[in-house]
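A protein chain is absent from this complex, but the other protein chains hold their places.
Just so it is clear, A and B label the chains in written order, and each chain counts residues from 1 on its own.
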Amino acid sequence: MSQSPSSTLSRRAWLASTAAASLGCCGLTSPLRAESAASPRKQLLLLFLSGGASQYETWDPKPGTTTGGPYRGIATSIPDVFISELLPHTARIMDRLTVVRSVNSGIADHFQGHYALQSGRVAPGYPVLGSAVAKLLERPGDVLPGYVSIRRDGPKAYTDVGDAGFLGAKYEGVRIVNSQPPANLTAPAGVSPALAEAIERVREAADGKFRQNRDGEPIDRYDTTFDQAKGLMRQREIFDLSKESPADHERYGRHEFGQHCLLARRLLQAGISCVRVTHFDWDAHQDNFYWHQIRCAEFDRTFVTLLDDLSQRGMLEHTLVVAVGEMGRTPKINNFAGRDHWGRAWSMAMAGCGVKPGLVYGATNDDGTEVRDNPVRLGDLFHTYLRAVGIDSSAMYEINGQTNPIADPAARPIEALLA
Amino acid sequence: MAGVLTVAATAGGPLHQQIDALVEQRLAERNIVPSETSSDAEFVRRIHLDLTGVIPTAGQVRSFLDDSSPDRRQRLIDELIASPDYAIHMARVVDVMLIERRIPTIRSYDVPSPAWRSYLTQAFAENRPWDRIVRDILTSDGTDEANAAGVKFALVRDVEPHLLTRDVGRLFLGIDLQCARCHDDPRFDAYRQADYFGIYAFLQRMTAFRDNKQNVSLVGEKADGGTMFVSVFTAESGETSPRLPGGEMIIDPPLEEGNEYVVKPEAGERGVPVYSRRLKLAELLPRAETQGFSRNIVNRIWATMLGRGIVEPLDLHHPGNPPSHPELLAALDEYFVEEGFDTRALMREIALSRTYQRSSMLPADSGQIPADVFAAARLRGLKPEQFAWSLLQATGRIEQCMEALETAQKSDEATTTDEPPAWKTRLAQLEPLDRQAQQLAEVFAGLPGQPAGAFQPTVDQALHLLNSPTMVSLIQNAPSTLLARLLAITDVKPLTEELYLSVLSRRPDDSEVAEVGRVLESAGSAEQERETLTTLVWGLLLSSEFRLNH
Partner (left out) sequence: MSVDPAKHSRIAEHPLKVSLLCCCFDPSGRFVLAGGRSQSVFSLDIAAGKVTLLAGHESWVGAAVRAGSDLLVTADHAGRLIAWDCSGEVPTVRWNIIAHPGTIFGLAASADGKRLATGDRDGTVRIWQSSDGQAVQEIAGIGHPVTAVAFHPDGRRLVSADRQPQKPRLKLWDIATTKEQQSIEVPQLSGYRRVEDIEWGGIRGVAVSPDGSTIAACGRSGYSGPASVLLFDIQNGELRKQLDSTLKGIGYQATFHPQEFLLAVAGDLAKGEFRIWDADTTETLTTAETAGPCLAVDIDAAGTRFAVAQASGERSNPDAGTLAVHEWSN
């Protein structure tokens, strides 16, 4: 079900709902809001295959062709559907995935491709998926940040296009680099709980006095950040991977991607609206086949473990998992046995909330050089992600008196993919 | 809009009176009762923040509050606006306005911040007219020594013509030509597209040039390259020569083939064309005749002082987003052009206005007052730089730094030969604190490439204020002096006064004195007293009253 734009977005409605929430009186909320507040929040997990995974070595193998490379296709749990032999675990749960084999982004550049993927358009200044979801799925009284981005340190610049754009710093992703929690989650040395409480009393008293006869809005806004800070401090263990069992560490894999996915599960469980895990890096200009062997092995087992876990915990029903890079890789294999940048015919996969399982959508031609059926643009995918988590992608943001379409009006959701 | 000037406005008089007449006329029309004039304490804090970028010291507040002369506000405005701190502050404001905290893709291909800040500080210290400042920036290719820093505007945008086009439009003309946000009306967009490519044609020949020998990044230019555009809506295409919005096309002068370059762009050579479209833009754009040029900056300066533009957002001047006070904008615009783009004079007039000097306390029973009527002083977040420097001021670090320097200077007085300009001396004096201030400001800064919009505090900032070891040190340790000063005072009343003057720039009221007395009474040991005072200082630094400009 999509929430109507006015109920989620218009500033007046937002203020009204905040006011209602702060009154603590559920009788004042509309039935729509009461219902949505009771149901679990929709969530989104973006597994970003940074650098651009090869469609041939993942979702759309073309064995035996000049473009196909050395690897074979293997049978999957969907009859007559084959994926690359590098994803044997994934092949067994293919019936739970929604795979698109006909992405034509037309962009063969890391930065532009990533931005277009993340914002669903080419024009600059728009919020990335995580920021958008954080904003659009936000509920009054939220303490935790809406968007957390997990990656290793030192990737190339193109892995961080991401920011909140005109939504502002509040919706900027909290970045977890190398599994390190955000800064300043514990009191500094020498500050006892009693002292912290005394400081808080002085602050509150000062604000109470200052508020008299003044516009309360910016004061409230500032106060809220302290409430959120205290909430995060109380819940700082959500960032602490050591709380997960050794068995889970093992199951997810001791590599960065595995550990980051385990952290993602933990954060989703804690109620973060959107988590992005960057799987770095897939930019295999040389030695593509060895490279994909390594990356696919990491991805394959971890991805299936993660989906199994989310499913068993009942989280997949309200969590959309998206696995996608910023582009595909060339049909032509270069003389360094690499594949280069390619935007014209490539693949991505989804699972979980709001999408049809066991569906392979679109197709490329025999050697994979062109999309043959149902071309899909990144803007269409952006609409689709939002729709899958219950957001009306045709709605508008109203920010600082400006109206902006949430998703590119020139693109549209792919209805065939939506459950 | 020019036809509706009111009687009051056309009647002349100083600009600040016109401002008040125009604002109050609108208030009267809408039956809105404005707030009272600010108290002296509100005024002294606000005017320091707006003209020097930092809260006043306890001493400055005390002497202003103890001054009973009727012209004390005007004198303070004149004193501050003439001070080197004004130039330093304006340099920070314009830095953030034009650079928007961007860094180039290759971080080192940049003009170092100190050089850029000092360049801008000098400009404002000399009260260089705004058209000249803009012309210098657009002219700079990084080679001319006096003007080399201006190339930063292009470098932080990677000398990327599309990005430059958009930001020249947004920041110098107040129009977001690439307005991705206005896709709704194809006709409107098509009109913008022609304007967009008109500016783009001026800039598209620019190239980034890295001089590895000198270790500097420069801007070069090609002598060829036409501009084609295709409408995304109508699929119509066109070719355009350079053209400013509303202006004529500028046709390149005919040049003999082979004579297009002063220096041909080749490997290791920076291209310098005989005819430069970029320099043509620098010549034509910063003029009163250019649609939006002066309107953009008066609106931005108004917003800097009042916390909201007459057109808001600042980069969206267009027919669908009219100004809240068209006549006022026109009056400011006219004044600014007549005064020769004198930013200092404009700031002074705004500061003198009753409108600027209103209290942030709303009249009783006023209900919700719309933001765009300027009926009361707007509560706005301190800008990251204002907040950082105010933290250093409140804790006594700036004064301490100055005192240390004075002592040092007295010891080698003999060496003074050529007196450097005041702005340079002041900049050098603040340098020891600059790093710390910038680190603090970064915590509170917005996103690179995004206009600094409304007050949007974030949770990581709150966490920093609550838990960062930096805060402990700032409050408790030397060279901060506040805690030590407070510990040296035994009586509650002067102690509370020193605390409130230092942090909140006002005297405490009786209940506040009593409250401080109460908590101090329960502190038995010296250690406990220190802790209690830490609590008070810290708590007030975290208060909205400190965080906001009010």
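Just so it is clear, a contact is a pair of C-beta atoms (placed from the backbone, for glycine too) under 8 Å apart; a residue touches a chain by one contact, two chains touch by 3 or more.
Remember, predicted model here, so these are calculated numbers, not experimental data.
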Neighbouring shown chains of the undisplayed chain, as defined at the top: A
Residue of A:179, A:235, A:269 or A:293 in touch with the missing chain, whole complex considered: A:293
Touching the absent chain when the full complex is considered, from A:333, A:381 or A:406: A:333
Interface residues of subunit A (partner: the chain not displayed): 63-64, 66, 69-72, 85, 152, 154-156, 256, 280-281, 283, 286-287, 289-291, 293-294, 332-337
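Following the convention adopted for this analysis, only the chains that are shown with their structure count from here on.
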Distance from the mean Cα position of subunit B to that of subunit A, given in whole angstrom: 35
Residue ranges of subunit A in contact with subunit B within the complex: 121, 123-126, 145, 157, 163-166, 168-170, 172, 174, 182-191, 195-196, 198-203, 205-207, 210-211, 213-215, 217-219, 221-223, 225-226, 228-229, 232-233, 400-405, 409-410
Complex contact set, residues of subunit B against subunit A: 105, 166, 178, 180-181, 183-184, 312-313, 316, 360-362, 364, 369, 376, 378-381, 446-447, 450, 453-464, 466-469, 471-472, 515, 531-532, 534-536, 538-540, 542-545, 547-548, 550
